[in-house]
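What follows is a short report on a single structure.
Of the protein chains in this complex, one is absent; all others appear in place.
Entry: chain A
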Amino acid sequence: MQILLAAILALPLVGAVAALLPAPPGLKGRSPEQAVLRHGVTVTGAVLVLAVALAAGFDRHHPGRMQATTDVGWIPALGIRLHLGVDGVSLPLLVLTALLTFLCALHAYARTPEGPSPKAYVALLLLLEGGTLASFAVLDLVLFFLAFETVLTPMYFLIARWGGAERERAAWRFILYTVLGSVVMLLGLLLIGVKGGTFDMVALATDNGSGLSHSTQLIAALAIGTGLAVKAPLWPLHSWLPDAHTAAPTTGSVLLAGVLLKMGTYGFVRIVLPITPDGAHTFAPYLAAFAAVGIVYGSLYCLALALPSPGRHPSTKRSALPLSFGAGGDLKRLIAYSSIGHMGFVLLGIATLTPTGVNAALFANIAHGLITGLLFFLVGAVKDRYGSSDLDSLSGHTGAALYGRAPRLGGLLAFGAVASLGLPGLAGFWGEMLAMFASFRPADGLSRPAYLVFMTLAGLGTLLTAGYLLIVVRRVCMGGNGERQVPHPLPALPDLRRYEFAAFSPLVVLTVLAGLWPAALLGLSDPAVKQLLGGGI
């Protein structure tokens, strides 16, 4: 087990270095590009197999206990240990990361990303995977910070080199915001390390803040929380996210939304709640308030993006242009904003400080990873076909008529949309419902009326979410009065290709499974959450 976990973390890093070296004889493939992309698929596939094996070997009767632990000294000078382990909180995220990265590698293999050499692309993708997996598996505060930072460089280059319009600016925004946040977080982590005497998350969580003074906890929770909130992202600190998602290549968006955002919320559950409980308790109402505002803000913004808007942005005036580059109604941007809303639910669940809420948050985390990953894949597919993901230019006057022109793609898009709006029976439902349920009865000492207000706001958010997603389905999937009225003949659209089917179907299956059988996930996370909230024992 330990070796399995260590291999999961080491393999992508080794693979990243290997991707830069020339391919060994016998593995050269048709061309160097093909060989290195295949290398990416092989490595991520192997990591996925290992992750599934780890999940299979996981002792489900004791998900609250750290399993597959490794604890080796690394830098005695700073008291940093290579302490690895998984429990019910981190295991699903680990598997999700391995799965999404594998699907991205598969997607890239079939459709070589547009940009510089695929060699660097694969190396960056693997480095990104290594950093993300590490941040979910390490149990040392400084190592967590290291893993947190590791993902920045590859993501920056993925956006800046392989992205779409405005990619440079978006990449800068992404990295500067996140680094500023994570440096502040580092100060908080160091404060805990200095005052608490150790960087070990398990030991600190077992202490449950007893070794830290009240003011230390407040400062540390504020600093760490700020860093994580930038990543999550929490409402006023979110403004890097839409640009980054819009500009990123498809696989970049999928990973950014699917797993990178989760590092923020995971940090809250793993570090802030158990290690600085007093600080968490003080700041929870603010977190909840921001989260609730974020839910409403995200969905209102999406609604504005989804509605047809003559004259709202200048590009529609020049509608003679077939493609309008106004980011106004960009589908990718819309999904990015919807992420802010969904992550708002996750943060609201965390802010209730109850086991129900935190479980809901963890569930919603996974659900959001699956559904938004799927949606970004689908939008990427739409963009490939139409050359644009701008909603106004896609749908024209009548609608894009995806149902008629590419029925499977249209059907999947509709599926993703209704999953995202939280249809019962699909994955999106449970997390958001439970988060609202938890804020109906927050932890002792938190103001109940305030949380009732937040719950109402969140409820309003779900309504708005349903509204804008249905509008999107209406405008993209359905068509107006048939193709007769369209002035120029529409080019034939290829329906779902085989590789797309391979990349999308696991996400669809898991979305349905998680919706029908939520106990599988909740059963894993619940004991672990109770332990984290209750101070270890």
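Criterion: a residue touches a chain if its C-beta (ideal position, glycine included) is under 8 Å from a C-beta of that chain, and two chains touch if they have at least 3 such contacts; residues count from 1.
Everything below uses one rule, namely that contacts and distances are computed from a predicted model.
Set against the options "Quaternary amine transport ATP-binding protein", "NADH-quinone oxidoreductase subunit N", "Sodium:proton antiporter" or "Glycolate oxidase iron-sulfur subunit", the UniProt name belonging to the omitted chain is "NADH-quinone oxidoreductase subunit N". In the complete assembly, the contact with the undisplayed chain comes from A:190, out of A:190, A:203, A:470 or A:513.
Within the set A:50, A:158 or A:175, the residue that contacts the chain not displayed is A:175. Residue A:75 is the one among A:27, A:75 or A:165 that touches the chain not shown.
When you scan A:5, A:68, A:103 or A:120 for touch with the missing chain, the hit is A:120.
Checked against the hidden chain, the listed residues A:107, A:161 or A:281 yield one contact partner: A:161.
Mapped onto chain A, the interface with the missing chain covers residues 20, 74-78, 116, 120, 127, 131, 142, 145-146, 149-150, 152-153, 156-157, 160-161, 172, 175-176, 179-180, 183-184, 186-187, 190-191, 193-194, 219.
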